[in-house]
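What follows is a set of notes on a single structure, which appears directly below.
For this depiction, one protein chain was excluded, whereas all remaining protein chains were kept in their positions.
To keep things simple, chains are lettered A and B as they appear, and every chain counts its residues starting from 1.
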Amino acid sequence: MKKFIIDPMDLSVDEINELVDLADDIIKDRSRYQDVCRHKILATLFFEPSTRTRLSFESAMLSLGGNVLGFPSGNVSSATKGESVTDTIWTVSCFSDIIAMRHPKEGAPRVAIRRSKVPLINAGDGGHNHPTQTLTDLLTIHREKGRFDHLTVGFCGDLKFGRTVHSLVKAMSRYEGVRFVFISPEELMLPDYLKEDLLDPLGIPYKEVRSMEEVMSDLDILYMTRVQQERFFNEQDYLRLRDTYILDLKKLDNAKKDLCIMHPLPRVNEISTEVDDDPRACYFKQVENGRYIRMALILSLLNLDHEVERL
Amino acid sequence: MKKFIIDPMDLSVDEINELVDLADDIIKDRSRYQDVCRHKILATLFFEPSTRTRLSFESAMLSLGGNVLGFPSGNVSSATKGESVTDTIWTVSCFSDIIAMRHPKEGAPRVAIRRSKVPLINAGDGGHNHPTQTLTDLLTIHREKGRFDHLTVGFCGDLKFGRTVHSLVKAMSRYEGVRFVFISPEELMLPDYLKEDLLDPLGIPYKEVRSMEEVMSDLDILYMTRVQQERFFNEQDYLRLRDTYILDLKKLDNAKKDLCIMHPLPRVNEISTEVDDDPRACYFKQVENGRYIRMALILSLLNLDHEVERL
Partner (left out) sequence: MKKFIIDPMDLSVDEINELVDLADDIIKDRSRYQDVCRHKILATLFFEPSTRTRLSFESAMLSLGGNVLGFPSGNVSSATKGESVTDTIWTVSCFSDIIAMRHPKEGAPRVAIRRSKVPLINAGDGGHNHPTQTLTDLLTIHREKGRFDHLTVGFCGDLKFGRTVHSLVKAMSRYEGVRFVFISPEELMLPDYLKEDLLDPLGIPYKEVRSMEEVMSDLDILYMTRVQQERFFNEQDYLRLRDTYILDLKKLDNAKKDLCIMHPLPRVNEISTEVDDDPRACYFKQVENGRYIRMALILSLLNLDHEVERL
């Protein structure tokens, strides 16, 4: 395993399979892993706040018997005194055994690792990468479907700015027989570069549509995202379009019985709460999977993944 | 034991006795409890800051051998992204074994528990409830007096807005032979509903007075609270009245030898520091009791209270 996880694509298909297997094993019997990281310290350095991601990392480390220190937002870090990210990470790598870092600037993790003495996981750098979210999504797909290949994956909402969408499209493009359906308003369509540089050269089939209803029955996976008002030129457009991208039970009428509905969370109203009790709703399973895949990743980066004999 | 503690009155008299007994047992021999919560995680979610309460919860969990994660104030939570409290708690309940939540809005905990997969303790919701403060007060009364019944309990200061006062009045109303004395300026008298809906129907004797001196010799308990300047219409009224509600050694002249002086803290100047060394000052004993009753409550909610054989 590499020492630094910056981009989800840093991981090979084989490495992802290993992580998914390890996470599966952890889920099977958590108690066997509960002391593996004893005396180890995870530093969670969040230069911008992201409570969900931070708590997921901290829960993962504590569930492995390890310890946690860090900061929850940039205004309590000493970056305000003009210190470089390289120096901050160098310093914290003297205090910890592994680092999870969130930073508002794209590319910050590449600068951060220059002097790091310990493994580092990018926990999100601006609109760029967020590898543990992608790994969470992959684990969820694998646990729900038993495979990565031969799936029709729909993405719905803001496909222009949603980094989790871009990353998952890239990650799923590596598997055979995968088809994509992109459901979005015209203003928020998937960026051209992903189609021209990735999907087209690989000959991966995809469709772009304006509404869920017309494609719902084809989907194995429906990945919902938030449509933020500030992405629109004017309020009327936003109000007119918003409801089209809200998933409710009615829109699920002709969906497959084993559709897997995902969402990176937080949601505002793009999935109606009436869907929450539907067995196809997997977005809170994703939250749980996020903890387990982070446990697997921490173990791998600390080279402790073989400390526990697999079941 | 219930799964959720929202209102101190959620607990029956019997359940309170059980908690008090358990806390007493913990105080007798802390070392027997120091590993009971090993591998368990408490989430402290403070949507508004309250350092004293948060640290008390965290100290309680750490003293049981458990772990802690969370956030100390709302501005580092993802509520800012428009997520509902229900979703936030649902998420965090995937990361932890028990939650303590503080929220500025009354009623927030009832919304929060809708999807929680783990026990939740209300650590204060606006001016509404704060059950662990009430339990702290009850443990202190029981440890100092050996009983809850047949006590004359004085409350002094801001009785209009002080939620700890309202809760403790309700909680103590359940015991036989309890009498209340309410000492406050006219502007800050106990709300009518407590008298009309609670005390009068139960026939509980109470007195309302303007100064401590006239009732001091009757009291078994004197519960002091802060008188905040912003509660008054004008500064003159505040300045005129303030000193009347400051407890000093002189005002204790004709108090009982075993009076128990309480305060929920923080204090500003409503108890003169000259009282701190008086053996009747119990407000820092309250702080310690707050830790122990929270240990008892965490153990009960996690169903671990019978893991340790009682002395």
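Keep this in mind: a residue touches a chain if its C-beta (ideal position, glycine included) is under 8 Å from a C-beta of that chain, and two chains touch if they have at least 3 such contacts.
Source: prediction; values computed, not measured.
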item	value
Touching residue (missing chain; options B:51, B:217 or B:303)	B:51
Option touching the unshown chain, where B:17, B:34, B:86 or B:211 are the choices	B:34
Option touching the unshown chain, where B:145, B:267 or B:280 are the choices	B:267
Interface residues of subunit B (partner: the chain not displayed)	31, 34, 49-52, 55-56, 58-59, 62-63, 65, 68, 72-73, 265-268, 273, 276, 284, 287-288, 291
Contact set of subunit A toward the excluded chain (per top definition)	39, 41, 43, 67, 69-72, 75-78, 81-83, 86-88, 90-92, 94-96, 115
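Just so we're on the same page, only the chains that are shown with their structure count from here on.
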item	value
Cα-centroid distance, subunit A relative to subunit B, in whole angstrom	41
